[in-house]
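Beneath this line is the structure, given in structure tokens, with notes to follow.
A selection of the complex's chains, in situ.
In order of appearance the chains are A and B, and numbering begins at 1 in each one.
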């Protein structure tokens, strides 16, 4: 998630700005780790169906790669559209 | 008793806590939106790596409609501020 979406820090005193910025960093770290976990869960669930072996076969691996890349591209596009809507809402105020 | 307008330590914690909850809300909104529109728009057979044209326009409309639903339900809940 783009940091700029999380708010405008310019109006704060220096000390609070530092603390707020540290908080945002922590939220972003947590968010990327959660995203990683969700992506694994999603692509595993969609792509791995048989448990006759303990290693991924070629087809499953291809599916997982495409799933992950597609999700990342999707997520980027959603982020762009979402930012546009946010900007529209902000200028309406 | 003299009025004291300086925020106390606890007040300040409240303000930071509030800001934190608000940011968590935005992150969660974005994640739910992303996941919901992925489920609605993306072909799960994963035959290719690129998003095709149909998927792309579905995503744009999905984000737009999700935004409208967020505003609509925000109004119903009696909040008169925008969802972000």
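By definition in this document, a contact is a pair of C-beta atoms (placed from the backbone, for glycine too) under 8 Å apart; a residue touches a chain by one contact, two chains touch by 3 or more.
Quick caveat: nothing in here was measured; it's all calculated off a predicted structure.
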- Note on the structure: Per-label copy numbers for the complete complex work out to A x3, B x3
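In the analysis below, only the chains that are shown with their structure count from here on.
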- Just give me the whole-number Å value for how far the CA centre of chain A lies from that of chain B. 13
- Quick one: in the complex, what on chain A touches chain B? 1, 5-7, 16, 19-20, 23-24, 27, 31, 34-35, 38, 42, 46-47, 63, 65-67, 69-71, 73-75, 77-79, 81-82, 85-86, 89-90, 92-93
- Residues of chain B defined as touching chain A within the complex: 16, 19-20, 22-24, 26-27, 30-31, 33-35, 37-38, 41-42, 44, 46-51, 55-56, 59-60, 63-64, 67, 82-84
